[in-house]
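One chain of protein is taken out of this complex; the other chains stay put.
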Amino acid sequence: MDRPKVKKWQEPASIDAYPLGATCDSDHLVSINAGWRTFKPVIDHDKCVMCLRCFLVCPDGVIDKSGPQLEIDYDYCKGCGVCAHECKLKCITMVKEEK
Amino acid sequence: MTQKWNAKTLTNKELFYGHKACGGCGESLAVRLAMKVLGEKAFAALPAGCMSAVSFIYPNMAFTTNAIITPFASTGAVASGMAAGLKALGIEDTYVVGFAGDGGTADIGIQALSGAIDRNDNIVYICNDNEAYMNTGIQKSGLTPYGSKTTTTPAGQNLPGSITMKKNMFEIVAAHDIAYAATASVGYLEDFMNKVQKAKETKGTSYIHVFAPCPTGWGHETHITIDLAKQAVDCGLWYLAEYENGAFKLNRNPKEFASVEDYLKVQSRFKHLTSQDVALIIDERDKKWAKMRRDWTE
Partner (left out) sequence: MKKFISGDDAVAEGVRLAKPHVISAYPITPQTITVERLSEMVEDGSLVSEYMHVESEHSAMACAIGVSSVGARAFTATSSQGLLYMSECLPYASGARLPIVMMNANRALATPWNIYGDQMDSMFLLNSGWIQVYVEDAQEALDMMIQAYRIAEDEAVMTPVMVNLDGFVLTHTYELVDIPLQEKVDAFLPPIATRDQVMSLDAPKSLCITAGNDFNQEFKMKQDRDMQSSTAVIEAVDKAFGDAFGRYYKGMMDAYRCEDAEVILVTVGSVTGTAKTVCNQLRDEGKKVGVLKLRYLRPFPTQGLCDVLKSTKAIGVIDKNISFGYEGTIFTNVNSALVTLKERPETLNFIGGLGGRDITKQDIRGVFDTLISKAAGNAEERIQYMNVRCAE
């Protein structure tokens, strides 16, 4: 899966170690969003024809199309359900998260 | 030949990722796809608002490209400055894009946007229209439609929520004789992406006004964001159009409109509307379409 990954980040230990200006490296994620979910989308790969509609419509971009089948980055999926609703073949199911 | 964008041609690489926008946010989808079309050499400028608030929270940065939060009124001016600076430094093949909300565009940012268009600075300006100040808690903006309940246009015994119509930003922008302007909707994503591509290729200022539902502010279920954005176009309360070479073009001219009631009833911001209010909304829609159909080409 080719999605930005959580980076190891060390909190600055001194004032001098803080960034110069209100600036930070881009592409810099140190925490995930998975805790937001009540339901999570699960793809039925037998039914999926790789139309890529879900990849396109995901507001969070968590559906990766680079592999032989679609893959969901559950670290950043918020469980909004847009993918399942938009899937014409209804091969994405919203499944209740086990806490 | 101009690149045509769809799910297959679009890069898998995410340039806007891990943001803290609400689930089902239409605006974040517009930013995500526009960034993919513009590519890794895009420099983004976003004023105070939802998209900046959810994407630059130290130490979590959601843009993988260069990006900056601008003063609220200053999307157009900061983007212009970036474009001028890049040009002066001889850094070529880059794109400067501004993403502002409806308030950031039609209200507080309209002056700086007008200045940028007047100078014909080489920037792409995208207005993410979710019809209210959502980041501050759903207050009325100049693009809040008639009858919408917001936290500053309460619906009660005396008022039906907002009593003003949407400011006509697309035509205000076009009146500058801008190089390229378009309206779009996250309900019609290929159309939106291809318009971003056109904007990318435009020398000078381009403007795209994209209609983007907000589940939190509109009070609709998160999974119907795309549906709702499509419905808005299909029922005629939003429209897909372009302004190019001094002429308006209607991209989509439905023979029959879908139901306005169906569009309104799934959103809690409209649930108080009376049949008279709905009739007024439909009447305004019809007047607008009569004018567009008369004056614009297809």
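Order of writing sets the labels: A and B. Residues in every chain begin at 1.
Following the convention adopted for this analysis, contacts are C-beta pairs under 8 Å (C-beta built on N, C-alpha and C of every residue); 3 or more make two chains touch, one makes a residue touch a chain.
Everything numeric here is computed off the predicted structure, so don't read it as measured data.
Chemist: Of B:Leu10, B:Val31 or B:Ala67, which one is in contact with the hidden chain?
Modeler: Of the candidates B:Leu10, B:Val31 or B:Ala67, B:Ala67 is in touch with the missing chain.
Chemist: In the full complex, which residues of subunit B touch the absent chain?
Modeler: Residues 41, 43, 45, 52-53, 55-59, 61, 63-71, 73-74, 76-89, 91, 94, 111-112, 114-115, 118-119 of subunit B touch the chain absent from view.
Chemist: By the contact definition given up top, give the residues of subunit A that touch the hidden chain.
Modeler: 12, 15-16, 18-28
Just so it is clear, only the chains that are shown with their structure count from here on.
Chemist: Between subunit A and subunit B, tell me the centre distance in angstrom, where each centre is the average of that chain's C-alpha atoms.
Modeler: Their C-alpha centroids are separated by 24 Å.
Chemist: Which stretch or stretches of subunit A touch subunit B in the complex?
Modeler: 2-4, 9, 24-33, 36, 51-53, 55-61, 64-66, 76, 78-82, 84-86
Chemist: What part of subunit B is in contact with subunit A in the complex they form?
Modeler: Counting only subunit B, the residues touching subunit A are 6-8, 10, 12-14, 16-26, 28-29, 32-33, 56, 58-67, 189, 215, 221-227.
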